[in-house]
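For reference, the structure discussed in these notes is given below.
Only one protein chain is missing; all other protein chains are in place.
After this line comes chain A, so read on.
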Amino acid sequence: WAQQGTVTPEGPRPSHTYKVVLLGSMSVGKSSLAYRYVKNDFRELLPTVGCSFFTQILELDEATVKFEIWDTAGQEKYQSVCHLYYRDAHAALLVYDIANKQTFSRAKLWLEELEKKFLPDEIVIALVGNKTDLAAEREVTTEGEDFARTKGLLFMETSAKSNHQVNDVFMAVGELWHGSSPFIVTEMLLPASPACTTP
């Protein structure tokens, strides 16, 4: 889409809409992660019915960033149709469960899929090891970080349950997009006052 001038005479800060896709096996906590992120800042506005599409507005230093978080079905049988979800995505969170090694290998498979569809600077990919509250049952230790480093991904371990580093993941994604990438896809002007629209 055509890139527009970033400053308007009315004065609202430039704002961007980013589509973030959550990928990961079933019950690794994709929905909970998004839910926690959205809920934390806006306690009063909870999604009442569905828990799979969220929007959240993030105020960065230079701009307003609106996240659209798309949850996806994690069952293996839907993997063949999942490419439809991440079409035009700006960021993907590959979520795995640190207490389940299998989910980590599936996250790796997802990365392969993404690498087929996107050029390296088209999309921000973050590897997220969720459920750090289950440290006693940890199965994935340093492999996560090592893997992320070799592939050049963002890496973070989180816990949606105890709200550990959930915000940080999204913040990092937003900043990475805003700061370095020359490839800004959608730009939209939003009112200056932050508002949250949840489904």
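In the analysis below, contacts are C-beta pairs under 8 Å (C-beta built on N, C-alpha and C of every residue); 3 or more make two chains touch, one makes a residue touch a chain; residues count from 1.
FYI, contacts and distances are computed from a predicted model.
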Which one, "COP9 signalosome complex subunit 8", "Rab5 GDP/GTP exchange factor", "EKC/KEOPS complex subunit BUD32" or "ER membrane protein complex subunit 1", is the UniProt name for the chain you do not see?
"Rab5 GDP/GTP exchange factor"
Per the definition of touch given earlier, which of A:68, A:113, A:139 or A:175 contacts the omitted chain?
A:68
Among A:63, A:82, A:109 or A:134, which one touches the chain that has been omitted from the display?
A:82
I need the residue numbers on chain A that touch the omitted chain, in ascending order.
1-2, 4-5, 8-10, 17, 19, 22, 26-27, 30-31, 35, 47-53, 68, 70-75, 77-78, 80-82, 84-85, 87-88, 186, 188-191, 199
